[in-house]
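Missing here: one protein chain of the complex. Every other protein chain is in place.
Let's turn to chain A:
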C-alpha cells in the first residue's frame, strides 16, 4: 500500500511534462565545460607581427587550433572528422592556416584570425602513401608561391590564395615511394626523392611553375634502404641501410646522385642498430644508437662526423634560423625532478645560447616533443620560447626559465570514468564562513529577488552570480549533505588518472601510471576497488586502475591501486599476464576490498586481491561464477564457468582455468555482431512492479544477467549509403548470460547500424538507421515477467499463495513477454546514457549524445511502449503521452545548453545522495559536467527559491495581525463605551 501511495505520488509529481530547462543566468551554476585539443602533433608559431602572438597546433584528436601564446587559451579550434587525421599544418601568406589531412587527400585553408574555412581542395590520391606538406615561407605577402603537397602518389602544387590546383604530377608508378620533396629556397626546381623497392634511389627535378619533369636520375644502392630518412640540407639526405648499420648520404646536387656510405660503427664504438630521429637540423642529423643520442655533422662532401652525444632521454626541436645565417635548436632533458632546456647553435654546439632549469611535476612524465620559437628582445638579442609536449599529453610553454602556461591535454582522450566520494567533514576541518551577517544575507536575497523579477541591473546580475557560486559552497573539498560534491576520476589514454571536482571542474590531484615492465603503459579501465562503509569507515576509498604495456590485447597488464582522497598510489604491480576482461565480483572481503577476476588471452582467470581471505571467499562461490565473451569477428558469444585451479600448469594458486558452458553462434553469412550491452551492475531498481491504468500489475523482468546483442547483415555493416534496404536487416537479441538462452529476438528489415543502445532496469532503448524511410529510428523493448503475473490478487497475497518469496534461479526457463515500440529520431547519435539516482524512484531520462556534440535529455515516458494514439482519460492521468511518429527534440532540454562537447565519446551518470538529482559527466575532446533533476528537485528547494519573499510575507502577515488586533481592540473599546 505504501508503495502504491508512493507510486501515485511520484506519478503525480511527474505528470506534467517536465523538460530540463535552464534560465540563461543559471548557466554555469551547476555545470562546467572545459575545452581541450588533445596531444599536439605539429605546432607552427605565428609571432612575426605585432599584436596577438599565437601558435597553430594540430593534434592526435584531429583538432586544428589557434592558441594564445601568452595565456594558452584557445582562439579558435576545429575538430575534424574521425577519419580525417591531420598530416601537416602550416601558415601561408601570413593569413591562412593550411592543413593537410586524410592521408594527403584534403587540403584546407583557415582564416588565421577567426578560424573561418576559406577554401577546401580535394586532391587526387591513388593509394596509401606518406603525405608531405610544404608551405613556402615567403616574406613578401603579395607574391603567391604555390603550396606543394604530396599524398596518395601524386604531387600537387596548390595556389595558397584560392586552393586551385595549379598542376599535379603522377608518381604512382610501380614500387616507387616518394620519401622527400625538397625545394631550395628561391629556386624554381622541386626535387622529389624516392625509392623504388627500397633499393634504388630516384630523383626527379620538377619545374615548380608548370610541373614538368626537367630531369630524372636514378641509382641502385646494393644494400637497400630501411626507409628512415632525414633531410639535412636542400640537396642532401641521410638514410639508413636495410641492416640499420650504415648511414648513407645521398647527395643530388644538380640532379646528380651520389652515395656516401658511413658505417655507424665508425662513428660510435660497439654500436647496435641505429635509428634516425625526426628533428630537422641543418647540416646535421640526430641518430639514436646504444641508447644515446648522437649528433652527426654532415660535411660538404657528405662526410659524417660525430660532434656531440647526449643521454637517451632528450627531446629536440627542429632547427630554426636565428640571426646571421645561423641555426639554433632546442633540446630538453631530465634530471630528477627538473628539466633542462638548452638552445644551441647548430654550427657550434659548444655555444649554448640559452640554458634554463625548470622544476617539473613528476606526474607529467618525460618530454615527448619540443617546438621552439625565437623572438628579438628589446636589447636586440635573441630570446627563445619552447612549447613542450609531455608524456601525459600536457602542453607547456617555457619562457625565461618558467612555465608560462600549461594545458592538461591528456583530458582530451579519456578512456574510462568513475566517481568517488570526498572525505567527510571533520571537526578539525575549518569551514569557510559563508553568510556573515543577517543584513548581508538579506541583501543577497533581495538581490536574488530582484534578479528573478527582472529588475536587476547588469552589475546586480554579476553580483548575483558571484553570490550564488559563493553561497553554494560548491567548491569545498569535503562531502556535503546532498552528495553534490564528488570527485570524478578520469583515466586518460596516456595512463594518467585525474580527479576532478564536480563543483568547478578543477583538478584535485593527478597521477601518472607507472610500470617496471614498460616505459609507458596505456590506461584502459577503472574500477571501484574499495568503497569503505560501516565497519571499515576509517579506511580511505581506493580505485583499481588497469593499464597495459602496449596497444596489443596480449600485452602484459599493469595494475595500480590509488587512494582516492590523497591521489597517492598505494601499490602497483606488473601482473605478468594479459588483460582481456575485468570482472568485478559481487563479493568484498573484510576490509571492503572488492574481488575482481581478470581474464587473460590464454583462457585463464586471475583473482585479485591476492590474499587468502579473498581466495576462501572465492572458493565458496566457485560454482556460481559465470561470465561471457563476445567474439565480434567470428560471431560467437560464449558463456564460461570456472573449472579448476590452474596449479597443474603454474604454481599460482590465484589462477583458475575455465570451461565453455554454452555458445550462441550467429550465422556469419547473414549476421554480424555490431553492438553488445548489459545493464550497469550497480544500478538500483526501486520496484519490480509496474501499475497499469486498469489497476493491473506488471512485473518487470529485472535480471543482471541479460545481454543485449545487435547484429546486422554483413553488407549493412558499412556506412549509410553503401547498401540498399533489401540487402540489410538488423536483428536484436536479449540473451541470458548464465544459460545462453535467447529470451527475445526482434528483427528490423531494411535497417542498419550503427546501433547505439542503453539498457536499464527491464528496458533497452536503441538507435539505428532505417533505410526504407531513410531516417534514424529509436526502438524501446521492455521485458516483463509472466510467471509472477498471477500475483495480483490481494487474497492470494494475504493467504500466502503467491510465489513472490520463491527463490529465483537463472537456470529455470523464465516466462517473459516483451512490449516494444519504435519512433523516428531526427539526428545521428554518438552515445546514449540514462540518468541514475540513489534509490531509483525518480523517473528516468535518456541522455542522447547527438552528432552535433550536444546532449539531449529525453524523458523515458516518450519511449514507453504503452503510448497510444488516443490515450484514455485514465492513461492521460497516469502521464501517458499520445503516440507520435517521431520523438520530440526540445531545444530547452539540451543539458549542454549553449555548449558543445566536441568529439563526444561517452556520458557517465552517477547518483547523488538526494534522490531527485543525478550527476552527468560527458567526455570527448571537451569535458562537460552538470547536475540533473529528471523530475525537478521535488525533495529540496531550488536555488532560486526566494527566502526574502517568504520572509517579507511572514513579516507582513505578523504586522497585519498586530495592526488588526490593535484595531479590533480599539473598536471593541469604543463599542463598550457606547
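Convention: contacts are C-beta pairs under 8 Å (C-beta built on N, C-alpha and C of every residue); 3 or more make two chains touch, one makes a residue touch a chain; residues count from 1.
By our rule, contacts and distances are computed from a predicted model.
Comparing "Calcineurin subunit B-like", "ER membrane protein complex subunit 7 homolog", "Dihydrolipoyl dehydrogenase" or "SERTA domain containing 1" against the UniProt entry of the hidden chain yields the protein name "ER membrane protein complex subunit 7 homolog".
Across A:662, A:769 or A:823, the single residue that touches the chain missing here is A:769. Of the listed positions A:114, A:538 or A:634, the one in contact with the omitted chain in the full complex is A:114.
Within the set A:400, A:663, A:786 or A:892, the residue that contacts the chain not displayed is A:892. Hidden from this view is one chain, which touches chain A at 21-25, 27, 76, 78, 80-84, 105-106, 108, 114-122, 162, 164, 452-455, 719-722, 724, 754, 769, 771, 773-776, 826-828, 830, 850-853, 889, 891-892, 894, 897-898, 900, 949-950, 953, 956-957, 960, 964.
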